[in-house]
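Following this message is one structure expressed as structure tokens.
A protein chain is absent from this complex, but the other protein chains hold their places.
Letters A and B name the chains as they come in the text, with residue numbers starting at 1 for each one.
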Amino acid sequence: MSRYWPLPALAACALVPWLPGLPVFWLTLLNYIGISAILVVGVVVLTGIGGMTSFAQASFLGFGAYASAVLSTHYGLSPWLGLPAAIAVSAVAAGLIGAVTLRLRGHYLALGTMAVAMSLYYLFANLDFFGRNDGISGIPPLNLFGLSLVDGRLYLTLIWAVLVLVIVATNNLLDSRVGRAIRSLRGGALAAASFGVNTPAARQLAFVYAAVLAAIAGWLYAHLQRSVNPTPFGLNASIEYMLMAVLGGAGQVGGAVLGAVLVTVINDQLQDWLPRLLGQRGNYESIVFGLILLAVLQTAPEGLWPHLFRGRTRKRVIAPAEALPRRVMPQAGSPVLAVERLSKRFGGLIAVNEISFAVNAGEIVGLIGPNGAGKSTSFNLITGVADPSSGAVRLFGTALTGQPAREIAQRGVARSFQHVKLVPGMSVIENVAIGAHLRGQAGALAGVLRLDRAEEARLFAEAARQLARVGLAEQADRKATDLALGQQRVVEIARALCLDPVLLLLDEPAAGLRHNEKVELAALLRRLRAEGVAVLLVEHDMDFVMNLTDRLVVMDFGTKLAEGTAEAVRRDPAVIEAYLGAAQ
Amino acid sequence: MTGKPFALRFAAATVLALLASTALAEPIRIGVSISTTGPAASLGLPQQKSILLLPQEVAGQKVEYIVLDDGGDTTKAVANARKLIDENKVDALIGSSTTPASLAMIDVAAEKATPMVSLAASAAIIQPMDAKRAWVFKVPQNDDLMADAIGDHMAAHKVKTVAFIGFNDAYGDGWAVQFKRVAAAKGITIVADERFARTDASVTGQVLKMLAGKPDAVLIAGSGTPAALPQKTLHERNYGGVIYQTHGIANNDFLRVGGKDVEGTILPVGPMLVAAQLPDSNPIKAHALEYITRYEAANGAGSVATFGAHAYDAGTLLAAAIPVALKQGAPGTAGFRAGLRAAMEGQHGLVMAHGVATMSATDHNGFDSRARVMVTIQGGAWKLLP
Partner (left out) sequence: MDSTIVAILVQDGIVNGAIYALLALSLVLVFAVTRVVFVPQGEFVAYGALTYAALDSGSTPGSLWLLCALGALAFVAGVIRRGPVLRLAVTSLVLPAVVTGLTLWLAPLKPGVAVNAALALAIVTPMAPYIYRIGFQPLAEASVLVLLIAAVAVHLVLAGLGLVFFGPEGSRATAFADFSLSLGDLTLPGQALWILGLTAALMAGLYGFFGFTLLGKALRATAVNRLGARLVGIATAQSGGIAFALAGAIGALSGILVVPLTTVYYDSGFVIGLKGFTAAIIAGMGSYPGAVLAALAVGVLESFSSFWASAFKEVIVFTAIIPVLLWRSLRHVTLEDEEE
């Protein structure tokens, strides 16, 4: 699909309804499909991409529809004013509901939103202001240049034009700095937070965005139907929208449209065919629909879109751009990180016990020790992923203890993970660009409106530069999780470098690398050292560690066993006995 | 009730009917959108079965019925109406079973200039009469007619205080509004206004609240078997006052589930329910008995429900209008549809299972007090009150 598809698509929206011979009822179906698709695009962003399952989307449709219905009937305002009102009401409601429910994860969120949906349904149905169960009828149609949009054809053009714009906006959003934050929520949230992504804010943003799309759909619905009542906004409706997303393919925006088409058309066709096959008594539509759904899920759990439109990897063009501003690096040898009597207890188990050491600018320090010595836990304590039980971590003399991971990242601490944490659906270079998250400012709106292109170019130029630096420039457009595990570790290093770190923490960077790759990695780390970066690394490959590091800290059973140069540590009798002795 | 197999023999009949209908001249097509699933299925299913009893030929023209389910969902009801008009080219609509869905269909019927006969209770469907509602007719008794009957009965029996409990949906809401109007007119105090959901497992809280007001009588506004639950709970709490129900409960399942706890209930219903007890002079009797006989022949003894008869009445109304409308145009034309509308509006003294209708430009229901009788439950059966 070319970048310019929206133009012919918009033209088609204007022309298709007037095709001679197009059955009139198709217009009706297409109208409903369009409205559903707009909402389901929101479900894709929220659930398929952001990993948050919400069963309250039809309630937001209701907020939008009721807002415009109330304004245009009770207060006689123009239906066009209903749109901003619908968006505002729904966004505020989503903001409030999100603030309460988004702290929940996974199935808790799904069920929490189910409860919200039930509650809102009965609220709509019992308030006189909303016309109780009978709802509000006699809603005026939309007018455009004096033309009343009661005709299905004109309304079809409007709905599908809105859908095209919504898809463009959503694609823009997802391909922006904020969009990468949202995409990292599913499966890569911990890593994203370690690179300064405000993950709660990203969750909230996705939730509000989906609610706004639902409100737009609700506004269109109210003025198409010209009456509203609680039934289309209940839990069953929300479930149906979720079905559309999952059936079509919840991971892709296109899946939303496909799902809306499939569910609507299948239901319509069942309505035609089942009475002919099974007779006019009883009703078997929902039974057969459920069976079809189950069959599709079993053959294509990720939805149908990836099966129909498979595997096109877009090549990202890296334009030359002005380099991003760099951090002022500290004087070589000046203290960067100081770990003071750090301890971490899990119940009765002491994982880290009163560890103290320091890392200076332009120095590579190795943290070694047998498995379970507490190395990775120490990493997590330093980067704010876990809170220490006692002790302190200082960066340039300022305490980091108790700070969230993203605050620590802001100060120039970057890391890689023992178990690789790359965002599964994203390309290598997009993953790397997450490292540069804090070096950009563009917000969601700038992303949607494409006002962020200059900044994006700079971020991606930086990502490409770091990727080239670690020798993976060729792999930039591949899916990150398609690379060999060793290479994925190197991608993590490139991502860390994108932060422009003063302190780099690497957890087993050489694991899974071939010999010459290790040599290149070592050379890279030496260059970083020369630039004044402080490096702390955990590594099991003793040759690699011994040749590279300036100093070593040896841990065993959570306590520091020894500290010193590679030579000194190698001769330390305690170390030989506890660790090296066993190895040699 | 239980254990009905898939009705394949009807499938065969339907396929034959569909094949036959494509031959010869354009038949008259009637589109039906009712709630055969979802919360209003107890209304929609007997209606669906009653549609099968409607005449297949009127005035020498074949009549074809296309039945769609809306599950009580207004969006679906509107989509069905559009589908029936645009795709099936129907000449008239019947439906829907519930008030909100019927209200939502009005716009489509008016926009497409297709007459529509609603099967739902609320008078709001046909009042206030306006250009849109000119296309809309309604065969069930208006809820105000039924509420007035209850009000009269209460006043005659010196009921001063009433506790109300209704479904937490459009049916219960509609009755709450109507009953407040009637109570104000008759000087009756409403001491409690409670709601319950159709599938609630317990209404103990509501019943305690109602009893706290020490009402002379209780009015329960629900449809079908769920309406028995408040009454059973009242019975458990040894409530001694009179219990009124609405015509929504009038099927034999209610008697089956209610058992001895619903003895003595008083309710207004369409005369169809107690047709056999009507005097022979009543013109409704023969018509209603014919419906009951045919319905029970197809669906088993004791299966008849008043909701089904509304669909039958809708068919009767259309069948009466078709011969007149045919003079205005052939089926499938705007002239025929306008003719149907005018002919229905012109009906005078049309006998149906639920009453005698005299329509006018302002009254698209046309029923008078002959369309309702007061009945009680005695010995597990409906008994006409004098």
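The rule we apply is simple: contacts are C-beta pairs under 8 Å (C-beta built on N, C-alpha and C of every residue); 3 or more make two chains touch, one makes a residue touch a chain.
Please read these numbers as outputs of a predicted model, since none were measured by experiment.
Of the listed residues A:Val92, A:Ala115 or A:Ala574, the one in contact with the hidden chain in the full complex is A:Ala115. Of the candidate positions A:Leu243, A:Val393 or A:Ile408, contact with the unshown chain belongs to A:Leu243. Note on the undisplayed chain: of the listed residues A:Thr47, A:Asn172 or A:Thr549, the one touching it is A:Thr47.
The chain not shown here is touched by just one of A:Gly187, A:Gly486 or A:Gly564, and that residue is A:Gly187.
Against the chain not displayed here, subunit A makes contact via residues 47, 51, 53, 100-101, 103-108, 110-112, 114-116, 118-119, 121-123, 126, 186-187, 189-190, 192-193, 199, 239, 242-243, 246, 250, 282-287, 289-291, 293-294, 297-298, 301-302, 385-386, 421.
By the touch criterion stated above, the residues of subunit B touching the omitted chain are 1-6, 37-39, 41-42, 44-45, 165, 168, 194-206, 208-209, 212, 224-226, 228-229, 236, 251, 253-254, 256-257, 259.
What we mean here is this: only the chains that are shown with their structure count from here on.
In this assembly, the C-alpha centroid of subunit A lies 52 Å from the C-alpha centroid of subunit B. The touching residues of subunit A, counted against subunit B in their complex, run 23-25, 27-29, 32, 122, 125-126, 132-135, 137, 150, 221, 225-227, 229, 231-232, 236-237, 268, 271, 275-283, 285-286. By the touch rule above, subunit B contacts subunit A in their complex via residues 4, 6-11, 13-15, 18, 36-37, 48-49, 51-52, 67-69, 72-75, 78-79, 82-83, 86-87, 99-100, 103-104, 106-107, 111, 122, 124, 168-170, 173-174, 195.
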